[in-house]
Structure formats: structure tokens, C-alpha cells
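Of the protein chains in this complex, all but one are displayed in their positions.
Read from first to last, the chains carry the letters A, B, C, D and E; within each, the first residue is number 1.
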Amino acid sequence: MFTFKVDEQIELRLLEDNDAEPLFALVDKQRSYLREWLPWVDGVTSAANYSSTIKMWRKQFADNDGFQAGILYQQELCGMVGFHSYHWANRSTSIGYWLSKDFQGKGIMTRACQAIIRYAFSSLHMNRIEIRCAEENHKSRAIPERLGFKKEGTVRDGEFLYDHFVNTIIYSLLKEDWKKLQQKS
Amino acid sequence: MFTFKVDEQIELRLLEDNDAEPLFALVDKQRSYLREWLPWVDGVTSAANYSSTIKMWRKQFADNDGFQAGILYQQELCGMVGFHSYHWANRSTSIGYWLSKDFQGKGIMTRACQAIIRYAFSSLHMNRIEIRCAEENHKSRAIPERLGFKKEGTVRDGEFLYDHFVNTIIYSLLKEDWKKLQQKS
Amino acid sequence: MFTFKVDEQIELRLLEDNDAEPLFALVDKQRSYLREWLPWVDGVTSAANYSSTIKMWRKQFADNDGFQAGILYQQELCGMVGFHSYHWANRSTSIGYWLSKDFQGKGIMTRACQAIIRYAFSSLHMNRIEIRCAEENHKSRAIPERLGFKKEGTVRDGEFLYDHFVNTIIYSLLKEDWKKLQQKS
Amino acid sequence: MFTFKVDEQIELRLLEDNDAEPLFALVDKQRSYLREWLPWVDGVTSAANYSSTIKMWRKQFADNDGFQAGILYQQELCGMVGFHSYHWANRSTSIGYWLSKDFQGKGIMTRACQAIIRYAFSSLHMNRIEIRCAEENHKSRAIPERLGFKKEGTVRDGEFLYDHFVNTIIYSLLKEDWKKLQQKS
Amino acid sequence: MFTFKVDEQIELRLLEDNDAEPLFALVDKQRSYLREWLPWVDGVTSAANYSSTIKMWRKQFADNDGFQAGILYQQELCGMVGFHSYHWANRSTSIGYWLSKDFQGKGIMTRACQAIIRYAFSSLHMNRIEIRCAEENHKSRAIPERLGFKKEGTVRDGEFLYDHFVNTIIYSLLKEDWKKLQQKS
Partner (left out) sequence: MFTFKVDEQIELRLLEDNDAEPLFALVDKQRSYLREWLPWVDGVTSAANYSSTIKMWRKQFADNDGFQAGILYQQELCGMVGFHSYHWANRSTSIGYWLSKDFQGKGIMTRACQAIIRYAFSSLHMNRIEIRCAEENHKSRAIPERLGFKKEGTVRDGEFLYDHFVNTIIYSLLKEDWKKLQQKS
């Protein structure tokens, strides 16, 4: 019901109970594609899994500790984006996202991230936004690079994926970086 | 951040922590106007009151038991509307609302209610929506009457307002009523 | 153990763990009779159901938000009566009840209700007591009518019973009504 | 509202919110008398203390872990009696009580204890009931002795009273003791 | 990880998740020996039982309400000892323990108890420590007797063991007793 409008094509929506079915279907049809870089794919075995997960996401939102929203492209659910949690003392947060295979190459995630970054800096008064990507996940790394994030380092064995560790790259955007980017454009 | 678009002029927004100040200001400037029919006005003594109330509203939303949203008219906060709670077994819910004095007469509440009524019948699969108004609150009663609700009875001493009881009128709209109204228009 | 004495024949008892068996037996022997107007009959499939329900009723009592008591007629369990919840701000509450088929026609429920109504008005300082009955449930409607309650309206599709909705009639008794009735008798 | 009838003169009542005032008044008028043997007297400084305590007692009752009841002698509140908690695995419990100065010498506590002992053995299926009294509290010790309890030992420094320890005597009654006593009488 | 050193041979350790397996193995190999006097042996049917029990023990420790520690004799797990709970108002606590069959006769439990008794009197400022043993459990009773505890009485049917009750003996040591024992040695 409640959405955050990114632009004429894209909306982010707080997921509701009746999104469990379409969300499961979206994941289920491209498991091998998604599980290459996402650790939770094998744990999703039915739409019922998503009922409790959606409840957990609503609780995160209610606790004012980030959110996970569905991405709608021309009204169709095609992925998710959100803030993992808010570190109020350090005024920092981090972005997580995934996009369906069929919706790649349209700039959807870049635009979605731009919108929530603006919200984090201007409404939540954050100072720092982080994105972590697996070192070899070039498609994912393109997002922060395109958005002007700065690469800060490589976390060795930063994430465990089913049976092996992968390194993760830390990217960040500070509020002052973002202001400069705004002025340029 | 997250809104429910009613039409080009009106949006409903899930209130966030930084809405406490403007919401308090809105109430504070028209206390005598609002307290005629709203029982909570005297309890609101500072913006800090709204911080905990907004937290409680987010929890209601997270519990999937209704919501309370701010009404934005041309981007300006001017009132609230929402569902008090969801009675899933009986598939019924009830609407509550209030609107700032300065925004009366623009059809704002009628349109806002139409939008959430559609959501309740078509997405939540409710069967019955109720609105209760104080018997003498003619401005409030005009909303359900304009929306095609049916008057079902008078609850004697249905609400306590500071120092006296008022009767409340029960109005309701059933899903089948709503479908017929849709066909007409 | 703890009871509320209505008169020489009738007592209301806060149910305890060892009431689960007799309560289940009472329901189980007249399922088709009870399910005509009670929505919870099919959900009661074993005495174990009542163990958790009795726990929930004790919690309601502990939260000072109403109670559900067993009705003993000449020491035999024959039904239940109680207040659904207390709305302290509006000083109102509502009564729920059901009586075994074999105990109909003895005035048991009328007397039980009279006793708890007195308690609600004189000890809890309630202002309004409501009883809702399905429109076609004439046996149930006879109770508030006999007790001097006033019919206030008809809630269309007010309750869902397994596979269909029924309208419910709202009856109420105000404290001032009750005082007058006391003076007459 | 809910009471446990002991005999024609005595009832035990689950205390309600509006008992806070009379209970406080009862304690407040005989502080020095009560504090000789009761450790909680100085902690009771207003009726408001009892509001939260009564809530806690209701919770104990809801948890099915004992109860604390007011003693009414000819409808007048004169003390309290109850089970501290239920040890279901060992099927044992213990009794606590205190009685107002003005109501001593009428056999009130003995009769009240007899009634709850019967309940514990016959309804809760307890096997053992314990009473602990301070060694020098002869009035209190007379209760278990009169009821046929057996003295089992002396707990050195068993209780702390404001500024000193007192020894406590353990008395107990087993179910088989109780059955024999029943046969005699 | 965290241990309380008793002497060169004995340590008490706060059990961790990976102790579930060895603890279960220790119990499982001597069930008939242990169940003679311990009521919980039949309830332990797998190492998984101990996972939740260890969690519960950690919670007891976090609540500052006693602890249950594994006894290591020359680095080998051979039993448990701890305080059941702390009664801060009366400044008293009680000890529970059990020791593997193969480790009897080495003075392990006597030394372990001496160490935690010292801790209770000198760090927790307890005034009284209690040990309860089944009347016929001579091996267990030897511990408090060897440690200078005083026998205070016999609790009839004090504990239920699977299918029968046993009497338990109450032993205690007061802080002043302990100080005298210290001076002698």
C-alpha cells in the first residue's frame, strides 16, 4: 500500500502479507542465478517463509532501524532494496539490494539507490552510507561505482556463501561527497 | 518516506520520527477546534508525546493491525486517517480521521477515505468498513453519508469527551455496497 | 476455587486447569446445537485446546481487562458468561455468554447477567454495557430484552460464522437506565 | 468479585484494584504491630504501592503459581492468606498469612487455612503443604500446630526482618496426614 | 572459556554450547547410577536437551540469580555444582551438585563446595548457605557433614523421584559458623 516514488517508472513498496506469493515466485524461478551471490536463497523454500520474513521486515521498520522494500518497475515486482540498519551514534547505514535477471540493464537499481541515498542524507541526517559487494560480483560493484562511492578496502572472507567464503569490497559515500555530486549535476 | 498516493493533490504518509514536531504544531494551533470532538487533544502536551505515539503507530503497522497515516494536501500535513484495527475473523475494520480547520471544504477526507476503502476491500479482502461519528458532529457525519455508508444505529454514550458522554452513530459500508457504487460511477 | 455467587442456585467460577476436561465434554456433546450461533465451536477439538484457552482467560483477568467465567447451576457446569474487555476511557464493556441446551428455560443466564451487570455498574463504575446478538438468534436476544436493554441498531454482517455472515443487533444498558430499573423493582 | 467461601462468616477474595485503599488503610493503622514479624511493612508507604502489588498477585494467579487472597470476616477485610507458589514436580506448596490485630482470637486463620488446605490436596493434588513461622512468633506457630502440622526442623537465620535475622520453624502436613485427620473428625 | 579455579586439580567452568555433547555423554553412560537420586536424568534424552539447558543456565547467570558450573578434574568434565538461586532479601542461597561415579572418593566435591562457599560469604555477602540431601543418600550427605554444616531438620516427602517421594535433610552453614571454621584451620 505504502510506496516511495523513485521516478515515473520505479516505486519502492513496503511489502505486505499478500506479497509473499509473488516474492517467492520471483526468487523461485531464478534460484541458480540468485544464489551465486546471495546467501539466503536456499533458505527460501516456500511462500510461507516469506510470510514470517515480511513480518520481520515490518518490525525492522517499526523499530526505526532500516527497511527492506520491494522494487516495482512499471508496477511489476523485480527485486528489493533497503537499509540494513541505522547506526545513529555514528550516523551511518548500509544499503543492500538484489534485482531479478530479467530487469538488469535498465538502470533500475542505480535510480532506486539514488533515491534512498537522498532520503538518508536529507531526512535521516546520516553522514555515511556503505555498500558492500563480493569482490567478483562485477554487476553489483557497478552500482556504487556508478553512484560515485569511493572504494575503501577489501574485507577478506567477508561473507560465507553456502560452502565458501568470498572477499567483499567496502564502498562508501559521505554526505559531503554527495553534496559535491549534487552540485556537479 | 513511504506514502499512499490518493490523487494528484493528496498523499497519505506513514509518519516518521521527524514528523513529531509538525504534527504537534498542527494540533497545538487549533486545540479548541479539535477538542470539541477528539478525546486525545488534552493529552498531547509536547512534540515528545508524538515521538512515542508515532512509535506506537509504527508498531500497529508492523503488527498488521491497521495504520494511522498523515494526510498531505499539496505536500502539506493537514490531518490524519487510518484503520483502527483489523478484525480478520469477521473481515471488518473501522476508519478514524481528523482534518485541520484550514483544510475543510476541499473534499480531502472524502477522497482519502475512498482510497483506503478501495484498499481494504480489494487488497485486504475486508467485507465491512465502519465509521463512527458523534451524533452532533455534522461535519464528520457528512463523510460517510457522502461515501454511501448506511446508518445502522445510535450508540448511546458511545464516547467520553473530557467531561461528558456523546452518542455515536454507526455507519457501515459492505463490500457488496461498494461494488454497486463502483458500477454506478 | 474462586466463585462469584449469583444466588442460591447459581455461581460463576474462574475456570482452572482441571476444568478443561468437563468444559470440553460439555461442548463436545452438543456441537451442532452450539455451532449454529457460536464461531469457535469447530476450533475446539480436544480438552487440550481448553488448557491454553483457560490460561488465556486467566491472563485477561490478570490484565484487568474482563473475565470469562464458568456458570455452575446447582454445582454443575452449564455454560459461560463474562465481559469481553473493559474500555476504561469510555467506561463501557460488553457481555458474552452461552448456555448448554439442557439448562435452557430456567432463567439462568438472565440471573447471571443481572449479577455481573450490578458488579460492572457499582464496582467498576462502568457507564454502558453492551450485548450483541445475531439477528435471528431469538433465544439470545431474549436476554437483553428481558433485562431492560435498549435496541440501538443492526450491524450488517457483524459476525462471520464458518461460511456466512450474520447481522448482529446492538443492545445497551446505561447506568442511569439500570438505576431506574432498580427503583422500580 | 470472585471469592472462595470458607464458612458462613469467612470468605477469601481475589483482590481487585479498588481494594488497594482499604488494604493500605488496614496495614497503615497497625504498622508497629505488623512489622514485628512481617518483612514488607516498611515498604508499603501508600495505597499506590498496593495497586502494583495487586497486579502482581493477579499475575501469580494467572500463571497458576499460587494466589494471595484477602480474608473477609463478616464482609470486612481483615488479613490475607495464600499459597506462595506451586512446586508441581514435587507436588508441594507453602502457606503465607497475616491477620489484623482486631480480628485475633476468632479462629479466622485456622478456618481459612483448613479451607485452602482442602483445596490444595483435593483439587490441586498436592502431596505436601508447608508453613514456616518465626521461632518466637507464638501466635503464628499456633496455627500449624492447631491444624495438625508436624514440626520438621529449625531454619537458622531463615528470615531477615529489617535489621536482624530470625530462625524459622518448618511445619508440614502431608496428604496422608490430612486424610487421617479427616477420618478422626 | 571462563572458569573458577578451585585448586591445582579442580576448576569450575561456565558451560558453553559445545559442552552439550560431553555433558550428555557423561550422563548417558551412567544413567542408572545417577537416576537413583537425581530427578532430571530421564528427561535428558539427547545432547540437544543440553543445548537449551545450557542456554537456560547462562540466563540464570546473566540474571545474577545463581549459576550452574561444570566441574573439571585435571581438565576432565566430571560433574556439576552451583547455587540454585540467590535470595537477596534473606541473604541466603543453596548448593546443588552431582559427581560422576568414576570420580568419587577424591574429595572433589568437598573442595569445589569449599570454594564456592567462600565466594558466597565473602563476595556475595550471603549469610546462610543450605544443602538438601535425600535422607538415604549417604554419599551426598557426607559432603555437608564434612564441611561443618549443621543438620536442621527432615523435610518429609521433600522430593519426587520418578515414582516415589523421598525425605530430604536440610543442612546449613551460617557466615559466623564459617568464620569459626576458618579460624580453626
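The criterion applied here is as follows: a contact is a pair of C-beta atoms (placed from the backbone, for glycine too) under 8 Å apart; a residue touches a chain by one contact, two chains touch by 3 or more.
From a predicted model like this one, the values you see are computed outputs, not experimental measurements.
Although it is not drawn, the missing chain touches A, E when the whole complex is taken into account. Checked against the full complex, the one of A:K29, A:R156 or A:K180 touching the unshown chain is A:R156. Take chain A: the residues that touch the chain left off the picture are 39, 89-92, 127-128, 150, 152-160, 165, 170, 172, 174.
Chain E meets the missing chain through residues 1-5, 12-14, 16-18, 55, 58-59, 61-64, 69, 119, 123.
Everything below uses one rule, namely that only the chains that are shown with their structure count from here on.
Put simply, the chain farthest from chain E by mean CA position is B.
Between the two copies, chain B and chain C, the Cα superposition rotates by 180°, quoted to the nearest 5. Two copies of one chain, chain A and chain B, form a contact in which over half of the residue numbers belong to both partners. Once the centre of each chain is set as its mean CA position, chain B and chain D turn out to be 52 Å apart.
Centres computed as Cα averages put chain B at a distance of 61 Å from chain E. Chain D and chain E have CA centres that are 32 Å apart.
Taken residue by residue, chain D touches two or more other chains at no position, since every residue touches fewer. Taken as a contact graph, the chains are arranged in an open line, each linked only to its neighbours along the path.
Pairwise chain contacts in this structure: A-B, B-C, C-D, D-E.
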